[in-house]
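The next block holds one structure in the form of structure tokens; read it before the comments.
Note that one protein chain is taken out, while the other chains of the complex remain in position.
Coming up: chain A.
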Amino acid sequence: MTPDDVPFLPRGVRLHFDKVRDTWVLLAPERAITLDAVGHAILGEVDGTRSFGEIAQALAARYDAPVEQITGDSAGFLGALRDRRFLEVAP
């Protein structure tokens, strides 16, 4: 994930609030992934228009954290989703 990449959730992958378990989940083909607050915050910023660099800046401002740390953490998280084809990067 480079700063210019524009990540998006492909068709068939969506955020869903699980009322029964009182948590956010990511629903994907034959998978449901429970999201913690950090995971939900990151994916909440993924809108298919803003770049990864912009998303990291926004999160850093919102959570008053160093942008390098946010970048490292979210790149790992989004990269793992991308490997599983739950996230794509606009060409």
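Observations
Rule of thumb we're sticking to: a residue touches a chain if its C-beta (ideal position, glycine included) is under 8 Å from a C-beta of that chain, and two chains touch if they have at least 3 such contacts; residues count from 1.
Note that in this section contacts and distances are computed from a predicted model.
In the listed set "ABC-type quaternary amine transporter", "Phenylacetate-CoA oxygenase subunit PaaB", "Phosphate transport system permease protein PstA" or "PqqA peptide cyclase", the entry agreeing with the UniProt name of the missing subunit chain is "PqqA peptide cyclase". Residues 10-14, 16, 18, 20-21, 25, 27, 29-32, 82-85 of chain A touch the missing chain (whole complex, contact as defined above).
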